[in-house]
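Heads up: the structure comes next, in structure tokens.
Missing here: one protein chain of the complex. Every other protein chain is in place.
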Amino acid sequence: MTVHLGRRYGFPAAHRLYSHLLDEEQNRALFGKCANPYGHGHNYEFELDLRGPVDPVTGRAADLPALDAMVEREILSVFRHTNLNDLPPFRETVPTTENLAVEVLKLLKKAWPAEPALGQVVLEKVRIWETERNICELSA
Amino acid sequence: MTVHLGRRYGFPAAHRLYSHLLDEEQNRALFGKCANPYGHGHNYEFELDLRGPVDPVTGRAADLPALDAMVEREILSVFRHTNLNDLPPFRETVPTTENLAVEVLKLLKKAWPAEPALGQVVLEKVRIWETERNICELSA
Amino acid sequence: MTVHLGRRYGFPAAHRLYSHLLDEEQNRALFGKCANPYGHGHNYEFELDLRGPVDPVTGRAADLPALDAMVEREILSVFRHTNLNDLPPFRETVPTTENLAVEVLKLLKKAWPAEPALGQVVLEKVRIWETERNICELSA
Amino acid sequence: MTVHLGRRYGFPAAHRLYSHLLDEEQNRALFGKCANPYGHGHNYEFELDLRGPVDPVTGRAADLPALDAMVEREILSVFRHTNLNDLPPFRETVPTTENLAVEVLKLLKKAWPAEPALGQVVLEKVRIWETERNICELSA
Amino acid sequence: MTVHLGRRYGFPAAHRLYSHLLDEEQNRALFGKCANPYGHGHNYEFELDLRGPVDPVTGRAADLPALDAMVEREILSVFRHTNLNDLPPFRETVPTTENLAVEVLKLLKKAWPAEPALGQVVLEKVRIWETERNICELSA
Partner (left out) sequence: MTVHLGRRYGFPAAHRLYSHLLDEEQNRALFGKCANPYGHGHNYEFELDLRGPVDPVTGRAADLPALDAMVEREILSVFRHTNLNDLPPFRETVPTTENLAVEVLKLLKKAWPAEPALGQVVLEKVRIWETERNICELSA
């Protein structure tokens, strides 16, 4: 029996929407107030969609404490209480929700193989809420 | 890199569940108090599911201000603070959440081609919450 | 030991903001689209604030099943799936959230003395959410 | 026109995560405090995903009152205000969210054929929230 | 400048509503299915209302990390993933939301004086949500 699991986390962070490939005026036309030089911020929420068989002994499809520890180490401790623009992956790219989802997924896929406890669990999607009305989802 | 975007909006409206193809008694049996002649109402919420490639310069998959302006013009300004039964599309059909989703999708598909800013963005689904426990989703 | 209890309920209803003491133009200036002749609607939520001593045997401050039955009979069955403007109390007054709160409180205060199960429970406030951003509270 | 419907319900219940196929120490290592002998509990929420054609006369894809009555009889009245470990299906298996989803789906699939009102409605998924951050979804 | 702070926490727990001062039949009449011998459970949420002056240097009215550590030690680690009926304070009294609020407040008031970091902060209220529709508030 295979099930899908959703596991949800959150972190607050700042960002500024500003592309170094565009000039001031173009950035302002594109991003409006979101391009102001000092940034603004959000309470980001994100959810991982996982797939795996239910273990007949434990009744579980994933070792959630192991997953939580990995997500804390690889994602939450990296992004929580930061300004995204100040982090290496967003020095060159704009920290939109789209690029944040790409980065979160990249970090998780890199860390996954080193987690034997997640052996049979497949990461299917990453979904990020910038606000409750603005969502980005990326398939693994 | 292709992502899925969710964008959520809301509007309050009234409706009456009553089919002109049925008589009074049949309507009452079918819709109960929802068929009362003066209608009732909801704070409708709806979400658009979009799909598109992330622009490498802007980091975005959709021009959200352009999308919002179009949704305001084509959907929100049409349905907000109205009685759905009083609008042309629901003179003949019952304004159930199902038919409301059909109508919202029809309006969006009609308006989409005239929005050059949404050129590469594909509308995938419309999802409407009549209440937080009653949801209808329609694929484009 | 005296505690305060909150008990929350909801019902969907339609309304039209239109004062019979004003002319068309004045109504439109005052209520905008909320004055359209066919009305619109909301998923109303309301909460009762109660106060009472904790019974040392049962550990309870109110007989909630008795309260729920009374609220169903006096409030929910009256307002659920209706158009407020069609109900007697709103034939003369505008069904704003303010007047709805006044009416809900009046109905509850009238019914309260006939409920022996609520003997020591004092109704302190009625709070109504028209939307999650628009709230009216009335002290009993 | 085929649509997808979501219908959401909730019930409070207790459970204890403890596998009879493991010893005390293994259970404690696996489930931590969730294995404490007296159990703990949750306000479970679950959502059914349905698919069906919209009836051109009624504008509906499912007879929701019939669905609600069936869900009340087969699921809610069975699980509401219970300790899951005390129910027959969880005497042998651990009442994790995964196994709860399996059981809810089994009960619904068994009852479905006896509901003529749901004739054209297909049950696609069951989704259970143990908390708002812990979700399990099962395809029918 | 004095402000009020709200700080919210949550924990899952089981309970059974059953008074040892009443017989089986009375308990069943009073608490219904909530009296079933194996209990049921909830995702409890609770909020502390605090009052204190804003420190002109730090801009804060309370040392939230110190408060969180104390609440974790005195409340969350005591109640999380437990069956309330199994805990000493509820061996004699029924673990209703009312009595749970009384107990939480008692524990906090006992621990408060030993927290120098909370020196100027006054605990004003404890508010507990058993469900989002069932709330109990107790003044300190």
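Order of writing sets the labels: A, B, C, D and E. Residues in every chain begin at 1.
Convention: a contact is a pair of C-beta atoms (placed from the backbone, for glycine too) under 8 Å apart; a residue touches a chain by one contact, two chains touch by 3 or more.
The model shown is predicted, which means the values in this text are computed figures rather than measured ones.
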item	value
Chains still shown that are in contact with the chain withheld from the display	A, C, E
Candidate in contact with the missing chain, chosen from C:Asp68, C:Glu98 or C:Glu115	C:Glu98
Candidates C:Gly32, C:Pro56 or C:Gly119 - the one touching the absent chain	C:Gly32
Footprint left on subunit E by the chain that the document does not show	1, 3-9, 47, 54, 56-61, 64-65
In subunit C, positions touching the absent partner	17, 19, 21-22, 30, 32, 93-96, 98-99, 101-102, 132-139
Interface with the undisplayed chain - residues on subunit A	12-15, 32-34, 36-43, 80-83, 85-86, 131
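Here is the rule we go by: only the chains that are shown with their structure count from here on.
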item	value
Partner chains that subunit B and subunit D have in common	A
Identifier of the chain whose CA centre is least distant from the whole-structure CA centre	D
From subunit B, the most remote chain by mean C-alpha position	E
CA centroid of subunit C to CA centroid of subunit D, Å	33
Approximate Å spacing (C-alpha centroids) for the pair subunit C, subunit E	29
For subunit C, residues contacting two or more additional chains	none
